[in-house]
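Structure in structure tokens, see below.
The complex appears here minus one protein chain, its other protein chains still in place.
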Amino acid sequence: MNFELSEEQKMLKKTAHDFLAKKYPKDLVKKLEESHKGYSQELWKEMAELGWMALVFPEEYDGIDGSFLDLVILLEEMGYNICPSPFFSTVILGGLPILMAANEEQKKELLPRIAMGELIITLALTEPNNGLEAKSVQVKATPSNGEYVIKGTKLFVSDAHVADYILCAVRTEDASDLERGITVFLVQAKSPGVQCTLLKTLARDKQCEVIFDDVHVPKENIVGTKGQGWPIIKHTLEKAAVARSAQMVGGAQAVIDMALSYSKARVQFDRPIGSFQAVQHHFTNMWADIIGSRNLVYKAAWKISEGGLAGLESAMAKARVGEAYRRVTILGHQIFGGIGFTKEHDMHLYHRLSMAGDLSFGNVDFQREMVATELGL
Amino acid sequence: MNFELSEEQKMLKKTAHDFLAKKYPKDLVKKLEESHKGYSQELWKEMAELGWMALVFPEEYDGIDGSFLDLVILLEEMGYNICPSPFFSTVILGGLPILMAANEEQKKELLPRIAMGELIITLALTEPNNGLEAKSVQVKATPSNGEYVIKGTKLFVSDAHVADYILCAVRTEDASDLERGITVFLVQAKSPGVQCTLLKTLARDKQCEVIFDDVHVPKENIVGTKGQGWPIIKHTLEKAAVARSAQMVGGAQAVIDMALSYSKARVQFDRPIGSFQAVQHHFTNMWADIIGSRNLVYKAAWKISEGGLAGLESAMAKARVGEAYRRVTILGHQIFGGIGFTKEHDMHLYHRLSMAGDLSFGNVDFQREMVATELGL
Amino acid sequence: MDFDFTEEEKVFRKEVDEFVREELPPDWDVKTSYWPAGYGTLAQMETEFADYASEFHRKIGKKGWLSCGWPKEYGGMNSWVKNAIVDEVMSYHRAPYGGVATWISGPTIIEVGSESMKKEWLPKIANGEATFWLGYSEPNAGSDLGSLKTRAVKNGDEFIVNGQKTWGTGAHVTDYCWLLAKTDPSARKHGSATLMIVDNKTPGIDIRPIENILGIHSFNEVFFDDVRVPEENVVGEINRGFYNVMLALQYERLIMGMGAFRRVLEELIRYVKETEYNGQLLKDDPLVRNKIASIAIEIEVIYSFYWRTAWAMDQGKFSETEASVFKLFGTELSVKIACTAMEILGLYGQLERGSKWAPLLDGWASIGYLDAISGPIGAGTSEVQRDIIAIRGLGLPRD
Partner (left out) sequence: MDFDFTEEEKVFRKEVDEFVREELPPDWDVKTSYWPAGYGTLAQMETEFADYASEFHRKIGKKGWLSCGWPKEYGGMNSWVKNAIVDEVMSYHRAPYGGVATWISGPTIIEVGSESMKKEWLPKIANGEATFWLGYSEPNAGSDLGSLKTRAVKNGDEFIVNGQKTWGTGAHVTDYCWLLAKTDPSARKHGSATLMIVDNKTPGIDIRPIENILGIHSFNEVFFDDVRVPEENVVGEINRGFYNVMLALQYERLIMGMGAFRRVLEELIRYVKETEYNGQLLKDDPLVRNKIASIAIEIEVIYSFYWRTAWAMDQGKFSETEASVFKLFGTELSVKIACTAMEILGLYGQLERGSKWAPLLDGWASIGYLDAISGPIGAGTSEVQRDIIAIRGLGLPRD
């Protein structure tokens, strides 16, 4: 056992922390969140120069061969500071499934460009009134002249409005086993028939409605094997859940750090509010929530890094963080009082993200159901 | 609106409080709980003399024409002090369904004797691995020579081991509508074939396994109409849920009263523990839990007293009290610390009853499901 | 005991309900937001609705519905239950109703105001012609009002006010400030302040907007720079301000927009009955049923506190402790409901109003998730409420 970050990981963490604190002040974060595009191209380039987009990819694709755990450490800092950008979409939702399932030609074509920060990719999965199970994939692609034609609506597609490519999970055959017959296509975002509308969400986190109106995709653009796309999606969801959890733990840490400073300085009834037992107990609960959740996130990330199946660990981590981050921001607001309820303050950014994070890639109840299944129930 | 007890109700409450405090010291309560019979015949007679068994029955059956709300006030005091006796079984589970559904002859025969404290009656409903819905009644009674023959096992039958009669809900026909075909029989507890075994329960509250091994019951002993017993059971369960909730609120009040005295007197770190903010907040939570629950219990009791349908109110009250009483005893233990974990102390009596109370007549989740149904879901 | 309204109250309730349904514009629900026990989304606090709210208020005032709780001699109906009925119905419909004037200023003037003050102010308040904002909190006096710094110095027959008030909910859309200012800096903490009425238009008052986390301007930072207040605007005795503030507490506690709880429950129920998820109606999911029942039960609990408190006020038996429990539970329940709504709505819960995919009254849940956190911190934090209940209500020793 070893529960410490390696020296390299500590350095990565520190670099990321300092870079983000310097480059993404909260004024900029707020500006980006309210902007249409949602990110700064300039900073995107700087992040690429730091090797962040390359971090998790093998050297042969111009990556720097980091582990999934390394990525999680970086994401934790991105959650701590908040870093509006299509990083999550491109690396986790786009890059990782390509690395996992694409053919060599596709990898050579795409991964180096992802690693260089030249491409933005995302994943279109969720459909109206459906969940994250195999049966929820109902949008169809029908073969036509050596191509496939996709027709249907996908929702909550992150960063699709700025993406170059969209990985799109669709049904190519109706098998009785619903986990079969799903295919992942690499769709050019500018293809005719792709209509992308930005949704206005609680966290302004650039999720889109994407309508595929008879979009033609060459069969060469299948990622993996036709009809066998579900395992790609499933493992991507697993990783996405852990990656998102890492961001959320980082966010929760930021909240407690802010609230701690405030409660030591803010005086009411002639004493710092942090000296009240009720406030102290709030902090204990917040802190314990955070470290407990972080342990689960790291364990799931470690398991994925080791190449093991992490269905249970990933579901446990996401469920736990989903609860914990929400509890932490709510208590954080309780400590900040009125000032935290103003737009000018930073608390609400985290409060919004705690909920958005919980909702993404399966909320608490969804993940608990996954845990139950993994436990053999 | 009027949220105050009437003068008569206040007097009933005070009389009951004082009588129980005097006659049922905790040493006796503990002794009775550990005894086989579970109650004192002498005190039973005294309670009858006070008119408690007669309280809720009409004057024509030697009752004193009190309301269900009056009964609930009495039960609250019984829960406050703890009063081991077959009162609940006899009056609520036995007397009320008889008053509601029996024919005049049966009422004349039974109710005055109940009112005088001469009879102990109970209700046999629950069956192994089944719940409290109509479909859960599966034990059968088959007609045979103008009689019915009951065969099957009933569980968790309160006070059956000391009862004179057992009301037994059984299935007399298999209708596609499971709410039809249920019949309530009045069974003499000493009938051949009735085997009664006391179950050892958490609260030592004298629940029995009752095996009906070809028990013959004359058809005159049907209560209400053959095949139409479900509404009798349903309304009895509704009243029982409210009546039990009243006992539970009383118990919770006893816990907070004990804990308040203790926390004002017990000194740690040179101050009474009740001066710690964390302890104060525990008390606020307990107290708020209790008064909120009591409001719902009184409302449900009032609705029943007024003769209205109280399915929603009863389920809300029982669900709320089930949670609240458990929370209150757990916090109570937290305040008493080690001393409350000893057999000699009284806390554990309430802790046991909080769970037994929740389990009886449908626990929190069961009642919430009822609430959902009542809300049209 | 009797948990029901009287026949007269039932008729009254129906009258109020019908009036509001007819009166409010048909697109009112789409234009406004509201979350139970939230401070961030009251239509009457927004500039956009100021004119309409003021007109609506005057109509309501004409019917006597702004002063139901007042004694008959001051034009009231002597029934806080009726007042509570009006409030419950109004908040159910999100009507731009209610405020400091009718719940706090009016009753306080009745209790401690001079005869001339009563004559001047009570009719205006009852008619909806004078609206107030609450000038209590300051940047360093939130939970701890005793620390306030705003000074009012006697100068001839005027007071000269200097200082800064914060939150000032609706200061920009109301007429007067219900100001608490320090008049005797030498006295100990709670014997040093005075209540007075200050016209918003007095020179030296600078009202600066604070945008809340919903992006709505409902709060204000208000600066007082040599603001002159005529002596006759003092409410009650000089230097008795803190005591007079406490007097109004009982009336204030009931302002929670009770009907909004009923409304949000109804909306949730409607939603789960209509919405399919993975091919199943949400209402058939046992977890969803359990969650909604749990909320419905808690709403019933706070309703019980609500009516009891209103009734007790009419009996002269107001219990501060129970009213504090009402505030505490209500505001914390508001957060729980927002979370539950989000759990049930899933991804759709995060959509803001205007989205074609936003369910539940067009993005309501998302608004609620933001607004709900204001309840347990506004008007006495949950922590302060819990202290008060334990110490004053249950007699626990002070620290």
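A, B and C are the chain letters, set down in written order, and residue numbers restart from 1 in every chain.
What we mean here is this: a contact is a pair of C-beta atoms (placed from the backbone, for glycine too) under 8 Å apart; a residue touches a chain by one contact, two chains touch by 3 or more.
Just so we're clear, the structure is a prediction, and the values are computed from it rather than from any experiment.
Undergrad: Using the contact definition given at the top, list the shown chains touched by the missing chain.
TA: Displayed chains contacted by the hidden chain, ordered by label: A, B, C.
Undergrad: From the listed residues A:Leu12, A:Val223, A:Ala319 or A:Leu353, report the one that touches the chain absent from this view.
TA: Considering the complete complex, A:Ala319 is the one touching the chain left out.
Undergrad: Determine which one of A:Ser40, A:Ser89, A:Thr122 or A:Ser263 touches the chain that has been left out.
TA: Of all options in A:Ser40, A:Ser89, A:Thr122 or A:Ser263, contact with the hidden chain holds for A:Ser263.
Undergrad: Which is it among B:Ser6, B:Asn103, B:Asn130 or B:Thr373 that touches the chain not included here?
TA: The missing chain is touched by B:Asn130.
Undergrad: Just checking the interface: what residues of chain B touch the absent partner chain?
TA: 126, 128-131, 133, 135-136, 155-156, 199-203, 209, 267-270, 276, 278-279, 326, 330, 333-334, 336-338, 340-345, 347-348, 351-352, 355-356, 358-360, 363-365
Undergrad: What residue numbers in chain C mark contact with the hidden partner chain?
TA: 285-287, 290, 399
Undergrad: Spell out the interface residues on chain A facing the chain that's missing from view.
TA: On the side of chain A, residues 1-6, 69, 260, 263-264, 271-272, 274-277, 279-281, 283-285, 287-288, 291-293, 295-296, 298-299, 302-303, 316, 319-320, 365, 367-372, 375-377 touch the unshown chain.
Rule of thumb we're sticking to: only the chains that are shown with their structure count from here on.
Undergrad: Please indicate which chain is farthest from chain A, where distance is taken between mean Cα coordinates of the chains.
TA: Checked the centroid distances; the maximum from chain A is B.
Undergrad: Hey, how far is the Cα centre of chain B from the one of chain C, in Å?
TA: Computed from C-alpha means, the inter-chain centre distance equals 42 Å.
Undergrad: If a residue has to touch 2 or more other chains to count, which residues of chain C qualify?
TA: Residues 383, 386-387.
Undergrad: For chain B, what residues touch not just one other chain but two or more?
TA: Residues 276-277, 281 of chain B touch two or more partner chains.
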